[in-house]
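Every protein chain of the complex appears in place save one, which is left out.
After this line comes chain A, so read on.
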Amino acid sequence: MEAFVKPGEKNRLKERPERPAKEELQPRVVTTPDGQEITVEPLKDYYCEAPPKVHPPAYFKIVEDLFNWARAESIWILGFGTGCGAIEMRPLMTPRFDAYRYGIQWRPTPRQANLFVISGYLSVKTLKRAIRSYEQMQNPKYVVGLGSCTINGGMYWDSYNTIKRLDRYLPVDLYITGCMPRPEALLAGFLELKKIIKAGKGEGANRYAENFAWYKANQKQVIHDWDMPDYSW
């Protein structure tokens, strides 16, 4: 049974005993070539600890409207196949569907992408990577859940290592239903997402920053070996 905390509610569930961090993540003393001894703390040295900030929209509404239009017309998807729905994304690039004509492109790195498509079932193991990838994307960023798995677990309702509702872990802007949705449904979903962004409602990154404690509590409930920083910008 999947455990989670409701918004604004204290975490009543039993705290799990903390596991010791992996050996390569534990602080260690290293001797430099010139004989100096320095302490290396991988989790502090390699990652930033600052929590996410809320980024307000531009001061003038007309400017923000222009920016939102640009964001809607230039959607860059993070090419990270998280589930079986990743298969359905490929035909979108091919001549038959050709998503590029809508300004939709695939980027291979989270830094440059502004749309994260969770394509289908999300195992706990993948969730861990999905969270890190999402946090590395730049604000404003959007999440689309694809297929029934992201909505209610779908055929993995009873699974012990698959999450059931995506929006408990990441701020979802739009769900596309089906198992699996066809490429046409995906295209329709992307066009719907454009309307959401143009209306200025695509503020998932700010929602994530506002309810950061709640999202982290939920994420830590399912990810048992949490050997990563709480936020990796």
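By our rule, a contact is a pair of C-beta atoms (placed from the backbone, for glycine too) under 8 Å apart; a residue touches a chain by one contact, two chains touch by 3 or more; residues count from 1.
FYI, contacts and distances are computed from a predicted model.
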Which of "Amino acid ABC transporter membrane protein 2 (PAAT family)", "2-hydroxyglutaryl-CoA dehydratase, D-component", "NADH-quinone oxidoreductase subunit H" or "Phosphate transport system permease protein" matches, in UniProt, the chain that is not displayed: "NADH-quinone oxidoreductase subunit H"
Among A:123, A:139, A:159 or A:221, the residue in touch with the chain that has been omitted: A:139
Options A:73, A:184 or A:225, residue touching the unrepresented chain: A:73
Those residues of chain A which, in the complete complex, touch the missing chain: 48, 53, 55, 66-67, 70-71, 73-74, 79, 94-95, 98, 100-101, 103, 105, 107-109, 111-112, 114, 138-140, 233
